[in-house]
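In what follows, a structure is listed as structure tokens, so that the remarks can point back to it.
Here the complex is missing one protein chain, while the rest keep their positions.
Chains here go by letter, A and B, matching the order in which they are written, and residues are numbered from 1 within each.
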Amino acid sequence: MNSTTVKRFIAVALAPSLILYALFVFIPVLWSAFYSLFNWSGIGEASFIGFQNYKELLGDSIFWHTLGNNVVFVLASVLGQVPLALFLAIILYKSNAIQRFLRAAVFMPMVLSTVVIGLIWNYVYHPQIGILNFVLDALHLSSLKMEWLSDPDIAIFSLIPPLVWSYVGLYLIIFISALQNIPGELDDAAKIDGARGFTKLFKITLPMIWGTIQVAMILCIAGSLKSFDLVYIMTRGGPAHATELLATYMYNATFSTYRYGYGSTISTAIVIISLLLIGTSQWLTSRKK
Amino acid sequence: MSKIALHSPYAASGTFTMKRIAYTIGWIFITIYGILTIYPLFWLIISAFKSNAQFFNEPFSLPNQWVFDNFITAWTTSKMGIAFRNSTIVSLASLLFTLLLSGLTSYVLARFNFRLKGLTMLFFVVGMLIPIHSTLVPLFILMKQLSILNTYWALILPYTAFALPTAIFILTAYLSTIPKEIEEAAYIDGTSLWGVFFRIMLPISLPALSTVSILTFLHSWNDFSFALVFISKSSLKTLPLAVSNFADGFQTDYSLTLAAMTLSVIPSIVVFLLFQEQVMKGMTAGAVKG
Partner (left out) sequence: MIKAAKLGMIAMLIVVVLAACSSNTSNGGSSNDADETITLTIWNNWSGQDAKAVAMRKILDDFQAENPNIKLEIEALATDGLKTRLRTAAAADEMPDLFVMWPGAMTKEFVQGDLLQPINDFLDQNAEWKNNFIENALVDFTVDENIYSVPMNLAPSSLLYYNEELFKQYNVKVPTTWDELLQAVDTFNANNIIPIALGNKANWVAQSTTFSTIGDRVTGTEWFLKAVEQDGASFTDPEFVEALKLYQELGAAKAYQEGFNSIDENQMIQLYTQEKAAMVINGGWAVASLVNTASEEMLNATNITILPPVNGGKGEAKTTAGVVGTGLGVNKKLSGAKKEAAMKLFYALAGPDGQKATLESSTLVSYKLELDPSKANPLFIKLTELMKETKIVPVYDSKLSSAAVEAINNGLQELLLGGDAEDIAERIQAAQASAVN
């Protein structure tokens, strides 16, 4: 077929997605970035102040603290969720009943709304009647009891288990789908060559799905940097900003303190930081091939 | 030759039994993990059968009395029937559009080379990075201009638009791993590009499409913020909104909230179970059918 037909097809195929996406996603992002240059309460008049919001952001200690929290999440996701999901995918990809049950079980948190997840984990961590403290008491490990969500030093780390637990199912099905994709012949060839277990894992399986692993990492980073629901439900970013995330900070600025311009600054910063982190991670992992 | 040793009934090497033990312990741990993971769902369901007072006093025990009334009250007072209908329409529609549009886009991005390809991918990636709350006001204003506020489109279009980046991302990655020979035969036969798309690419991408389906459906089914802001007519309310009615800033009627949540979680579970079979079938199934 000639190149004009191909070109026309490409245009027609891409057009609806591009238009819909540009209109409903990209333009709002730009609009938001635009308002980051203004001092606006969200109601009435807005006054142009150039990059002052950004200057304020750079000097805002709460901003840096929340960025630190997000980085903790990114690391926990990339080093926690991805390997865990990979591990589970490798051992859970056959079709017998137990495996199906376990796959469904691991995925189940994705189905629940964050309100439910937040509620449950709040009861796990509840200082007086929570499951965690109850179990520690029963095991005579009461000295290990801490104020899981109240102690500013550890609160953000207490949020990692619910986070990993909620999303590991997503990466599980992505990896399973990728593992299914490895051509059967490669598997047989490996068997004949005598490669088993860990050798097979590292020399054949992983490289074959490396592309998917990279995809998972990008999704991880993107998700962790804009993470909002779980923290908002469980701690509202408290106590005293201890568990504040970029997205909750932005939400507060926009909807609680009537500083829409500043809120837009934060969300634009999120996009920029995400791009930087993703770019870096892609560069780092593409050399490994 | 060590393989022979493994299968030999005379194998009594230490490594063999140790591996066996390690395997079994491993499996036990994983099963425990599985049960722990399912526990919250179980907890949700039994809590929904409790009265408020019992939930407050004994959050972890089994219900003293199985209060079915919670479900009936929750259903009628929050008009869940209507909410279910609306959520279903909106979620299915966005699912359909997302599959179609992302399928087309991924086909092009994975299989063709053209000048602005890299830029286009980057363009879509940016969409995955924005916290959605920052788009609430601009989208609201945009939809007001387009006069689609308070219609199903006010939700279907943004849901689709926001699902596209992730969908395209996953699909493109998947398609790139499929050898080109598959379509080449069809091209030589003179099949049109559209034909190739519908008859070869879509069926082959079934596993990835199933993954995308699950994600998109869940995303639309559970979304709260967009449904809160873009729809203000009761007749168009979706489930998450209906469920939230029982929690005021000052007090939460847990028995009703949990009952409502249990009801709304059922379709999600069904969708997941349906599609996970597809995800598991793998490429071989697709190739045979094609």
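Everything below uses one rule, namely that a contact is a pair of C-beta atoms (placed from the backbone, for glycine too) under 8 Å apart; a residue touches a chain by one contact, two chains touch by 3 or more.
Since this is a predicted model, take the numbers as computed values, not measurements.
If you put the missing chain back, the residues of chain B touching it would be 52-53, 56-57, 73, 77, 89, 92-93, 96, 136-137, 140-141, 144, 149-153, 156, 198-199, 202-203, 225, 228-229, 232-236, 241, 244-254, 256, 289.
Of the residues in chain A, those that touch the hidden partner chain are 41-44, 122, 125-128, 147-150, 152, 155, 235-236, 238-241, 252, 254-260.
In this text, only the chains that are shown with their structure count from here on.
With centres taken as mean Cα positions, chain B sits 15 Å from chain A. In the complex of the two chains, the chain A residues touching chain B come out as 1, 5-7, 9-10, 13-14, 16-18, 20-21, 23-29, 31-32, 42, 88, 91-93, 95, 98, 100-117, 120, 123, 129, 131, 165, 170, 173-174, 176-178, 180-181, 183-184, 194, 196, 211-212, 215, 218-219, 222, 225-226, 228, 246-247, 250-251, 254-255, 260, 263-264, 267, 270-271, 274-275, 278. Only residues 2-3, 26, 30-31, 33-35, 37-38, 40-41, 43-44, 59-60, 101-102, 104-105, 107-108, 112, 114, 120, 123-135, 137-139, 142, 157-158, 160-162, 164-166, 168-170, 173-174, 176-178, 187, 192-194, 197, 207-208, 210-211, 214-215, 218, 222, 224, 240, 243-244, 261, 264-265, 268-269, 272-273, 276, 279-284 of chain B touch chain A when the two sit together in their complex.
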